[in-house]
Every structure is written in C-alpha cells, then in structure tokens.
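Every protein chain but one is kept in place in this view of the complex.
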Amino acid sequence: MTSSNSLHQTAQADTCMSLQNVTISYGSFEAVRNVFVDIPRGKVTAFIGPSGCGKSTVLRGLNRMNDLIPGCTLKGKVIFDGMDLYDSRVDPVEVRRRIGMVFQKPNPFPKTIYENIAFGARINGYRGNMDELVERSLRKAAVWDECKDKLQESGFALSGGQQQRLCIARAIATEPEVILMDEPCSALDPISTLKIEETMHELKRSYTIVIVTHNMQQAVRVADMTAFYNAEAVDGGSGKVGYLVEFDRTESIFNSPTQQATLDYVSGRFG
Amino acid sequence: MTSFPQVPQAHSASSLFDRGTLFFKPSLGRNLFNSICTSIAGLFATIAVLPLVLVLLYVLVQGGRLITPSLFTQLPPAPGMSGGGIGNAMIGTVVVTLIASLLAIPIGVGGGIYLSEYNRSGWFAQVVRFCNDVLAGVPSIISGVFVYGLIVATRIFFGQSYSAMAGGIALSVLMLPTVIKTTDEGLKLVPQELRWGAFGVGASQVVTILKVVLPAAFTPIATGVVLAIARAAGETAPLIFTALFSPFWPEGIFNPIASMSVLIYNFAIMPYAPQNQLAWAASFVLVVMILAANLLARWITRVNRT
Partner (left out) sequence: MSSLSTPAAVPESPAGAYTLRRRPMSEKLLDGGFRNLTMGLAALVATVLLAILITVFSGAREAIAEFGTSFLTSSAWDPVNEKYGAFTAIYGTLVSSFLALLLAVPLGIGTAIFITEDIIPSSLREAIGLMVELLAAIPSVVLGLWAIFVMEPAIRPLLNLSHKLLGWTPFFNTVPQGPGMAPAILILVVMVLPIITAIARDALNQVPIELRQGAYGIGTTRWGAIFNIILPAAISAIVGGVMLALGRAMGETMAVTMIIGNALNFNVSLLAPGNTIASMLANQFGEADGIQVSALMYAGLILMLLTFVVNVAAQWIVRKLSLRY
C-alpha cells in the first residue's frame, strides 16, 4: 500500500482508532478498498479527496453508522479500545455512545433546544445536574450566547449554523471519546464555518476528532493529520473504487506530498 | 482481541458515564426492552396479515370448488332450490360498474385537470378540494340514500324507480373523489419544465394539457382509476336500494339489476345452504377480479417506472 511508510511513522503515537485493511461495499459494489489509517488520540484528523472517493463511507464505518444502510458490509478491522468494532459480539449502540457523530446537514431533533442536549445525555445514563450539562455543552460548542434565552424553543428556531453547533453540543453532551464530523460546514455560510472551526480547536483538547471535508483550506486550518483519498476506475466495473493515497501530517500532505496524485489534488489540478 | 499491542487500552475519558465493554449484553435493560418491543411489533404484523390469509383461503377453497361453467351461464335458483348460477349478477356488476366509470372518470379527470392546471391555489380550488375530501369521507350507504331520494323515489327515469342507472350513479358518487384526487396529484407530479417546453413552441393551453401533460401523468392516473373501479365493483351498500336485485337476466339499464355484491349479501343471510354456497362462489369471482385489478394497477406503475 502506498500509505505504508506514513503508517509506521504514526503508529508510534498514541493511537485512538486503527483501520486495518478496511474495505467497504454496498452490495457487490466496492465503495472503498484496503484502507490502513491510525487515527491519533487528541488530534484532528481530516479525510480529504474528490467526491466519490469513499471518505464519508470510511468515516461512517468508524461508528457503525453504515449498519443503517441496507446491503452495506465492511471487511477488515476497525480497532478501538483494543477491540474490533465489527466483532460479532460488539453492540453498535455501545459503539455510538463512545464515538459520537455530527452530520453533513444539521439535524436537530424536533424537540426544544434543551431537550436536544438532554435527550442524548439521558439515554447515556447521565446522573449529574442536567442544567449544568446543557449549559456546558452549549458553551463548548460556542452557541450558548445565542441559545441561552430560548432553551425551551424548538431546535428549528435557530439558524443553520446555530443548528449545526447545537448538533455539536448534542454530540459532546454524551462525552464521547471520538467525534466524527461528516462535512459539518458544507451547508453553512463562511462566518458560521469559521465559528465551527474555532469550536473544533477548543474541542480537540478533550476529544479525538475525525472530519471529512471537501474544503482543502479547512483541512489546513483545523487538521493535524490528513488522509487523502482518491477514486479510480476498476477493470470490468462500472463505478469507481475509492482508496487511500496518502496519510501524513497535514503540512506534509500540503507542502511535500510523496504521491503525484496528492500533489495534483492539493494544487488544484483536479477534484 | 488483545493481540493489538500498538493500540493502548482505553483511558477513562469520562467519569460521568458508566463505560463498560463494547460487547453486546442481551441482559441489559435497554436490549431486553428492544427485543421485547421487536417481538411485539412482529406479533402485531402477523396478526395484521392473518385475516387476509384466512379470508383468501376460505374464499378460494369454499368458492373455488363451486366454479363450473353453469355458474357463469345460469340464473340463481329460487330460494330453497339448489343448482343454478350467478350469470346475471356478473353481467349486472359489469353494467353497473361501467355506468359508474363512464360518469366518474370524465368528470373526475376534468375536475382534476382544473385543479392542477388552471387553479392550483385559488379560493375556488380550495373549496373544491375541501368538498372532494369531505365527499371521500361520506359513508357509502349515504350515497345510496342520496340516490334513492334523488332518483328512485322521484321516478325521474321514465317513471322507473329502482334501476341499473340509479345504482351506477350511486357508485359514481363514490368513485368521483378518488379519480379527482389521483388526477390532481398525478398532474402535479409532472415537471413544470415540460409545460414551459410546450408553451415555448407556441402550443395553446388545451394542446399542452391534452397532448403533453396528461400523457406524462398517465401512470398515476391510470393506477388510481383502476383501483377506483375495483373498489366500486365490490361495493354493496349504495346498490341495495338503488339497483336493487333481480333474479332475471338484465332488462336494460332502466330496470332493477342483479349484482354480485348484492347477491352475496342477500344469499349470505338466507337460511338455505345452496344460496350460501352461491354467495361463496360469487365472492370467489369478485375477489379474483378485484385482486387482479389491484395487481394490474401495480403492474402499470412498475412497467412505466422502468
């Protein structure tokens, strides 16, 4: 694999999640194949690449959200906490309680802002002071000031950017160890995007973050590590199969990539 | 699963929540609750399909064994007598349903065109849509009462009281809301660009609607119409005191006429076994016809989607 040299370099660091030869298919169609990545703890890892390269598919594979897509199967191992997440004995609900997720489109629940936060904490068995947790979570997600006077209003009363930060607050209220973000800013305006990036800088002190982004500038701004995925046509198949090209420190990916495809992509020659 | 030395054991990121292993624990409260709920839902789904299976089974077994050529060619026997067939009732069902269709389909498609193409959100369209929804909710027996009061009791057709025509009109009252609704909603699915394209080459509105928009919405409208016809063919309540019943072959559309649904009703509550048997046989024919129409509607949808 082309990524194997960088794999060795990062394996020494404190690894939080480790993807080992992961191949994900929809039915008989392979979306992405043979991915090896070690995601370091307490850092922001970005997945970049052209559309259709399978970066979101891999991200969803990290907390078994792909289980919800009929016909989606994963081969290989996703090691977290010393355990393969795809072991038949593993409870996907338990996985998602420890690996939270923020989605591409803001998706607050049709409940009040307060309940949006409290719901997740409650089902995770939170016993502390709920008001405190709601405030702390909203503050961490940098949306407290906008929300504090309308905690009992519907989550839909907020703007798109505020809704997305509410979803981030909802995710951190359950205190996961890892937060997955699937293009969290793609539906937002530049100012909201900037605010969410600031939030991410705060969050990486306490959480491991994995973010999928189609915006290379965003990867440069927020990520410590970057994985570049690409897609190639396969013999006999109609679609393209995604694969990992290169995984390294973000500066290296953008300034001195070892692969020609990476250089072409980050310098804007395709994608 | 301890053979991955490069992966450190979990540090406790949080003391607020109870973190166990990632393994699935069936005895956990939430997992128990989950499996109980899933079992209940499965049980309910089984109960929901059970009646169909049982009804079909009995209709096919009880009715199916009576299917003989004479069933289709003979008149029903006099009460207490055996033998005979339901030939007149089959013709009657076709005649009454045909009358209803000839009335309800042009009116319904026309009204649906108006709602979708000429007046989507004006007050008049709102009123018509509201009336249509109310009409769809009017009990079928009321439509029988209505036609009885309007046509049968007033002897408006050549001094005739009960007639196939009256039955057909009562059924058309039931079909009309369905036809309007499916036309209205089927036409709304046609993309606006198609209309613009037709107007763009100078087509008038009539031509645009009849030659471009209506054909594009053929599938959903045809599906809805087939289902409405199937439903009308099985209706009984509007016919009992409009078309009434007749033990004879049909004598034109301004005389009482037999129909399979009324035959089932009349013969089911008679204390004679041969009549009960004929009710099962008629049910068999009716159910096969209606299920065939339903599968046809499904087939129309599927063929045109691919």
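Just so it is clear, A and B label the chains in written order, and each chain counts residues from 1 on its own.
Basically, contacts are C-beta pairs under 8 Å (C-beta built on N, C-alpha and C of every residue); 3 or more make two chains touch, one makes a residue touch a chain.
The model shown is predicted, which means the values in this text are computed figures rather than measured ones.
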item: Touch criterion as defined above, residue of B:G149, B:G197 or B:P215 at the omitted chain; value: B:G149
item: Residue touching the undisplayed chain, where the options are A:F36, A:Y86, A:F103 or A:Y265; value: A:F103
item: Residue numbers in chain A that touch the chain omitted from display; value: 63, 65, 68, 70, 93-98, 100-103, 105, 107-111, 119-120, 123-124, 156, 167, 170-171, 174
item: Interface with the unshown chain - residue positions in chain B; value: 30-31, 33-34, 37-38, 40-45, 47-49, 51-55, 58-59, 62, 106-108, 110-111, 113-115, 117-119, 124-125, 127-128, 131-135, 137-146, 148-150, 173, 176-177, 180, 204-206, 209, 227, 230-231, 233-237, 240-241, 244, 261, 264-265, 268-269, 276, 279-280, 283, 286-287, 290-291, 294
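In this text, only the chains that are shown with their structure count from here on.
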item: Distance between the centres, which are taken as Cα means, of chain B and chain A, whole angstrom; value: 48
item: For the chain A and chain B complex, residues of the former touching the latter; value: 11, 14-15, 18, 38, 79-85, 87, 89-91, 93-95, 97-98, 124-128, 174-177, 206
item: Residues of chain B defined as touching chain A within the complex; value: 1-2, 4, 6-10, 13-14, 16-25, 30-31
